[in-house]
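In this view, the complex is presented without one of its protein chains, the others remaining in place.
In order of appearance the chains are A, B and C, and numbering begins at 1 in each one.
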Amino acid sequence: MIDKRCEAAAAAVADVRDGATIMIGGFGEAGSPIELIHALIDAGPRNLTVVSNNTGSGRVGLAALIARGQVRKMICSYPRSANSMVFPELHRRGEIELELVPQGTLAERIRCGGAGIPAFYTATAVGTVLAEGKESRRFEGSEYVMERGLRADFSLVKADRADRYGNLVYRRTARNFGPIMCTAAETTIVQVREMTEVGAIDPECVVTPGVFVDRIVVVPEPQQESVLVKEGRVYP
Amino acid sequence: MIDKRCEAAAAAVADVRDGATIMIGGFGEAGSPIELIHALIDAGPRNLTVVSNNTGSGRVGLAALIARGQVRKMICSYPRSANSMVFPELHRRGEIELELVPQGTLAERIRCGGAGIPAFYTATAVGTVLAEGKESRRFEGSEYVMERGLRADFSLVKADRADRYGNLVYRRTARNFGPIMCTAAETTIVQVREMTEVGAIDPECVVTPGVFVDRIVVVPEPQQESVLVKEGRVYP
Amino acid sequence: MKGWSREEMAQRVAADIPDGAYVNLGIGIPELVAQFVPRDREFIFQTENGLLGMGPSPPAGAEDPELINAGKKAVTAIPGAAYFHHADSFTMIRGGHIDVCVLGAMQISARGDLANWSTGEADAIPAVGGAMDLVAGVKRILVMTEHTTKTGEPKIVAECTYPLTGRGVVDRVYTNLAVLDVTEEGVAVRELAPGVSFEEVRAKTGAPLLPMAQESAR
Partner (left out) sequence: MKGWSREEMAQRVAADIPDGAYVNLGIGIPELVAQFVPRDREFIFQTENGLLGMGPSPPAGAEDPELINAGKKAVTAIPGAAYFHHADSFTMIRGGHIDVCVLGAMQISARGDLANWSTGEADAIPAVGGAMDLVAGVKRILVMTEHTTKTGEPKIVAECTYPLTGRGVVDRVYTNLAVLDVTEEGVAVRELAPGVSFEEVRAKTGAPLLPMAQESAR
C-alpha cells in the first residue's frame, strides 16, 4: 500500500547530503516549511544551494539555515526584507553567493525544471543587468533572453492537507511556490497540517497530484516565523 | 459591474473573422464546446486555422465545421478516430492542411502562448519526422527541439460552472485543454452548464481565474457529440 | 496647497483605470490606489504571490499570515477571488493578461525606461522581486512617484543612471506636480496639479518636455 507519510521531519530530511540543491517553498513566511528547515539544520548538511524566493527573517527558519553557514549559494528574487539581516550580512562579507532571478522567471524556471523543459525564452529582464551574459534572441521582432529550467535534489514544501498518496491542497497565498517546487526535485518532502483519508480531497480540487510527492511529515501546529522573530527566538 | 455573460452563442462568436486562428477545447467529445462550434458554423467565417486535439466525429461539432469548408488548416495531435471521416477525406483530397504536433508539445505550445513564452525546448519528437526542419540543440548532452508558443484570436472552451467574473471549474476529464486554451487567445469564449453566484466557487478550487475569460454563454443541457453521431445527425 | 498629495495622486491614477480592469499595484505608494476606485467601477486586483481578487486590509486582529500581498502585508480576498501558484500567477503577468500595473520609481527616462529596483551601489543587496516581470508583461505601466527625489533631483531624466527594471516600458507618470505621458516624440505633460506651472515642471524635470497642448492645460 502506498503511504508516503514519514514519522518525523528528522527522518524525512536525513539523506540530504553536503552540496545538495534544495528548493524551499514560501513567500516570506507564508508557505515556508519551518519545521522541515529546522530538521535540515539539525541534520547539518553543508555547502547547499538553496532556491527560495526570499532569504528568511530573524534567526529562525531559512535565515537560521543561512546563519549556520550551511548555504553556499542562494537563488532567489528578493533576498532582503524588513527583518532580514543574516543574508545581507554574509553576502557583504562575501561568504554566500547570490543568483538574483526575477520572480516570474524564477517561477517559470522551476516549472520548466519539473516539466522536462531545459530552456525557454522570456522578455523579462531584457535590457537590464540581469540579462547580461545571457543568450538573447529575437522572435517576431521582439527581444527575449534564454533561461534554463531549474531542478533540485530535494524540495521542502508546506501544504495544508495531504492523503497517503501525496495529493495536496494548500491554504490561501501560502500556496505560492509549493506546487511547482513539488514537481522539480528528485525527492519532494512536504509538511502538512493534517492527513486526510484517501478520497476526502475532491479530485477536482487537488492542487498537487500525489505523483509529485515523495514524503509527508505531519506538523499539526506549525510555528509562525513572524511570531518567533518578534520573540527574538534563535534556532537552534 | 463586471459581467462576462453573453445572451447567446451567436452573439459571442459574431466577431470571428475570415482567416482567424481558433483554439477549440476538448479531447474527443469530452470538453468539446459543441454549441459554440455550431454558432461558429452559423456565423460562417472561412479560411480558419483551428487548434484542437482531434478533428471531430460524424457530421456535427468540429467535424461539421470542417465539412462546411470553413477550416483551411488543422493543428492537432490526433486527426482521426473511429467516427472521424470528414477530415481524413478532405485531407486526402488536398483540401485541408495539417500540422501534426505531439500531444504534450501541443499542450505546452498553448500554455507558453498564454504565458508570454515565445519558444521552448523539448525532447519529445527528437529523432523523428516530426522534428524535421526544426531547430535542435543540446543541453547537458541530450538533444532537444525548439518549439514555438501558440496563440489564437479566439478560444472556444467548455467548462462546467462560471461566475460573472469568469472564474471557471470543469468536470472530470472534460477539463483537458480548456484551462490552457483560455490563456492563449485574444478573446476567450466559454460555454458553461450553469452560472453561479460570485463566491459560490471556493477560491482554492478555481481552475481558470476570471482574468483569462472574456465571454460566457450558458448552455444548461449541452448536446453530446456521440449521441448525435449515433443518431446520424448532420449540422446544420 | 500646491501640487497633489499622495492620496490625490492615487485618486488621479484610479480615475484613469477603466471599469473591469485587472490591476497589479506595486509595493508602497501605489497601494493607495485601491482606496480610490471610482464608485461606478469595479477593478480586480492581482497580487503576484497568488491571488486574484485581493481586497482591503483586514481589521486589526483579523490578519492571516497566509493571506498576504506582494509586500507581505495582510490583505483579504473578495468573494469571487481565486488562489493559484507562482507559475500561474506569472502566466497572468508575463502573458499580458493584466491590464494595468502601478509602480513606484527611482528614475524614468524620456524614452520610458524605468529604474525602480536597485541603486547599483556595490554594497547594496539587490532585490528585484516581480518588478521586471511586471514591466515586461503588463499591458499598461503607470508610475506613481514624487516629481523629484528627497534632495530635489529630477526623477524624470534623459537617461537613467540607476540599473534598469525595463527599457521603454513606462506609459504614464503621475507625480505630485503633473501627469506626464511617455510618447514617441518625448515626454508630454498631460495635466498640471493645482497651482503648478508648466515652467515649474520643466525646471524640475531632467528631460526635455514637449510643448503643452492647449486642450490639456487646465
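Just so we're on the same page, contacts are C-beta pairs under 8 Å (C-beta built on N, C-alpha and C of every residue); 3 or more make two chains touch, one makes a residue touch a chain.
Please read all numbers here as calculations on a predicted model, not as lab measurements.
Chemist: Check the whole complex and report which displayed chains the hidden chain contacts.
Modeler: When the full complex is considered, the omitted chain touches A, B.
Chemist: Which one touches the absent chain: B:Gly31, B:Gly56 or B:Gly166?
Modeler: B:Gly31
Chemist: Touching the absent chain in the whole complex: find that residue among B:Ile66, B:Ala119 or B:Ala174.
Modeler: The single option touching the absent chain is B:Ala174.
Chemist: Residue by residue, what part of chain B touches the chain that was omitted?
Modeler: Touching the missing chain: residues 27-31, 53, 77-81, 87-88, 91-92, 98, 100-108, 110-111, 122-130, 170-180, 207, 224, 226.
Chemist: Touching the absent chain: which residues on chain A qualify?
Modeler: Per the touch rule, chain A residues meeting the hidden chain are 1-2, 111, 114-117, 163-165, 167, 183, 198-199, 201, 203-204, 206, 209-212.
Throughout what follows, only the chains that are shown with their structure count from here on.
Chemist: With centres defined as the mean C-alpha position, give me the chain A-chain B separation in Å.
Modeler: About 34 Å, centre to centre.
Chemist: So how far apart, in whole Å, are chain A and chain C when each is placed at the average of its C-alpha atoms?
Modeler: Centre separation, chain A to chain C: 29 Å.
Chemist: Can you list every residue of chain C that touches 2 or more other chains, as numbers and ranges?
Modeler: Only 77, 83-84, 87, 90, 94, 136-137 qualify.
Chemist: What residues in chain A touch two or more of the other chains?
Modeler: Chain A, residues with two or more chain partners: 108, 122-123, 170-172, 207.
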